[in-house]
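Yeah, one chain of the complex is gone here, protein chain that is, but the others are all in their spots.
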Amino acid sequence: MKWNIFRLKKLDKDEENKLKKKIFEIIFEANTPYGRLFDLSLLLLIILSVALVILESVPTFNARYHTFLVVSEWLITILFTIEYLLRLYSVQKPLRYVFSFYGIIDLLSILPFYFGIFFPNSKYLSSIRILRLFRILRIFNLTGLTQNRNILLRSLQQSKDRIIVFLSFVILIVVVLGSFMYAIEKNHPESGFTSIPISIYWAVVTMTTVGYGDVAPVTGLGRFLASIIMILGYGIIAVPAGIMSQEIARASKENDHIPTNTDVCRYCGDNYHLDNSIYCKTCGHLLNP
Amino acid sequence: MKWNIFRLKKLDKDEENKLKKKIFEIIFEANTPYGRLFDLSLLLLIILSVALVILESVPTFNARYHTFLVVSEWLITILFTIEYLLRLYSVQKPLRYVFSFYGIIDLLSILPFYFGIFFPNSKYLSSIRILRLFRILRIFNLTGLTQNRNILLRSLQQSKDRIIVFLSFVILIVVVLGSFMYAIEKNHPESGFTSIPISIYWAVVTMTTVGYGDVAPVTGLGRFLASIIMILGYGIIAVPAGIMSQEIARASKENDHIPTNTDVCRYCGDNYHLDNSIYCKTCGHLLNP
Amino acid sequence: MKWNIFRLKKLDKDEENKLKKKIFEIIFEANTPYGRLFDLSLLLLIILSVALVILESVPTFNARYHTFLVVSEWLITILFTIEYLLRLYSVQKPLRYVFSFYGIIDLLSILPFYFGIFFPNSKYLSSIRILRLFRILRIFNLTGLTQNRNILLRSLQQSKDRIIVFLSFVILIVVVLGSFMYAIEKNHPESGFTSIPISIYWAVVTMTTVGYGDVAPVTGLGRFLASIIMILGYGIIAVPAGIMSQEIARASKENDHIPTNTDVCRYCGDNYHLDNSIYCKTCGHLLNP
Partner (left out) sequence: MKWNIFRLKKLDKDEENKLKKKIFEIIFEANTPYGRLFDLSLLLLIILSVALVILESVPTFNARYHTFLVVSEWLITILFTIEYLLRLYSVQKPLRYVFSFYGIIDLLSILPFYFGIFFPNSKYLSSIRILRLFRILRIFNLTGLTQNRNILLRSLQQSKDRIIVFLSFVILIVVVLGSFMYAIEKNHPESGFTSIPISIYWAVVTMTTVGYGDVAPVTGLGRFLASIIMILGYGIIAVPAGIMSQEIARASKENDHIPTNTDVCRYCGDNYHLDNSIYCKTCGHLLNP
């Protein structure tokens, strides 16, 4: 057994399966002592790593600790890469894992850093790895939070169709309004309406009531049209609020005490199953063989 | 039959009716293969055409591909014009079609471009043709979306009276507040309150919480009044949200499973009828004679 | 009778009462032909008068038509003054009228213009006369609108206590936050935090999500605190929306088909009574003696 790290290929099927299972339990699951420890160190490593990326972007900080920042970011990224390869190795259906929600996030957490060798700016994209926290938060056993997360997610899912209708309507309307404002404000370059895409950007900024002011109408007609858009925007911003109010009320009434556990399917890596689940809800394999 | 394109006038009544009916089915309806094909190409043409208008407004793009953009826009507009004339020809009551919702949009989709010969800026208004997508989206048979669109539209319609009351109240209040702020800030031209219309524009920008900052009070009294307006605006922005919440909840409870189909009335061009409709709900003629 | 205009004092009690009653019916009521005509001309006069005030503030317009604007504003204000005196004369309890909601607005509609002789800016305040439209809108018999206005007003009234609690909380919080931001940003005058009142103004602008940007934090700590304030503001802006949603839902359920008429009490000038009212709800006198 002592050489098995160097002769992984030569392990007989059974031994390899045992190893895979052990790695799987540590990396994917959270209900063994090692699994908890792994999740906790991953949690700290992710937060540390995002903090490093953020600090590197601050000029004064970067000037002082540049070498330290670069070295520790490389170290963490290599650790994450090893972790990703181990996940691939221990999952029974690696492709399913690769294209699952968390699989994609895991990959996106390490790719930007390697791309950073060629395109320096891309390394800042690696702060996307903070989304990995979603998976790890389960170790805190916050059933109250989990339930409420489920209510919010279900509300969003239930109102998906309405929100699509609403958003497509918003998109059509900002294209039309943006073009109109461009036609009106085109001859006043100080207004900032220098092209229709920028005018559409202005329409979005206005309809969502953000209102930066970097682009703003200066003509009387433009301001009149803008006022109408804003007052209409009143009604428009009320629509998603109304949709969500209704869905949250509905979701809260429904039985929201569905206990979930931290079991993870060994075949596709899907975590998030109901208590007492025997088969994975995604690929149908036994959860705890 | 081979000459009938050049001697349309000489077709006997019956042949002409057949031709009209065929054109009508292709252009207005979506449940024949040709109708679907027509809708699909119209869909692509509209998106392409709006994309061209948008791209033409971008200086760097326009400088490079000016001729290409102008020629293709002319081509598409001529196609749309032919389509409009065919719609007029095949509908039995052209006037009803002309003044229907979609009839007006169809006309507005081609007019700005021709006006563009005299007033160059007006051609950007032709992006209004993107609203024609509303009609074509039916080919995707998205019943879920259609139902939800109906719920949202019904909610808006039901709350129409309240929204009118609300908006008229908002209009009165911005006129009064705008005048007051003008009286206060008049002597500080750096604040931007240079006339009451601009002050009213400021009041709209503030009450809707857009807040560009191009016009903003600089005196102590002005800022105090503005603070009161904003805090009041808190309550005011809550009103449409409350109205919509209630109406969406009500509309969702009502039976919203009214199936609609893509039949179009041959007399007035009204599409949007319930399944099993025999007569047009707008003009009362048989739908499928 | 021919001298009665010049010897009003000498009219016997009975004749005077008849005259008063006639004037009252024309000016206050809307269900006689003359009353309707009076209301309609008042409506037009108010809109015209506010339009004149607005136009006078526009420099280019004022430069051209200054004399015309000034003369017509004087004429209209004198007409409004005569109307106010006639209202005072024909109402049986003038003091009650003077301190009623509409009595105060009627007075505020003419006062700013006379003050304008001494303080030129104050004449722009006379656009408050647009609020007089509230009373006149009854001539349109828009029962749908009236009902909905009642629902909205009742919702506001019902949620008055909660809104007071909410607003007092907001006021306390903006004072504290404004002071904190001043302490943080004081040494960076380019941020615009030059005194605590201005910082409080900033806190209001931020909490209401208006966000002009004329005052904005520049230090790291200031921006961090501002971010927390904004995210908290998320929850805070949701509170009035929640209150209004609930009240509008409740008010809509209640019987909102209370028909109102346009009778006006001859004693205190209160209009807004239920159908079949015999006594004024404010002063208890007979409505139609």
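As written, the chains take the letters A, B and C, and residue 1 is the first residue of each chain.
Note that in this section a contact is a pair of C-beta atoms (placed from the backbone, for glycine too) under 8 Å apart; a residue touches a chain by one contact, two chains touch by 3 or more.
Everything quoted here is computed from the prediction, not taken from an experiment.
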| item | value |
| --- | --- |
| Touching the absent chain when the full complex is considered, from C:44, C:85 or C:183 | C:183 |
| Residue among A:27, A:76 or A:237 touching the omitted chain | A:237 |
| Subunit B residues touching the omitted chain (full complex) | 209-213, 241, 245 |
| Subunit C residues touching the omitted chain (full complex) | 161-162, 164-166, 172, 175-176, 178-180, 182-184, 186-187, 194-197, 199-200, 206, 209-213, 216, 220, 223-224, 226-227, 230-231, 233-235, 237-239, 241-243, 245-246, 249 |
| Touch residues of subunit A, complete complex, unshown partner | 50, 53-54, 57-59, 121-122, 124-128, 130-131, 133-134, 144-145, 147-149, 151-152, 155-156, 163, 167, 170-171, 197-198, 200-201, 204-205, 208-214, 237, 240-241, 243-249, 252 |
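Keep this in mind: only the chains that are shown with their structure count from here on.
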| item | value |
| --- | --- |
| Centre-of-Cα separation between subunit C and subunit B, whole angstrom | 35 |
| Centre-of-Cα separation between subunit C and subunit A, whole angstrom | 49 |
| Residues of subunit C touching at least two other chains | 209-213, 241, 245 |
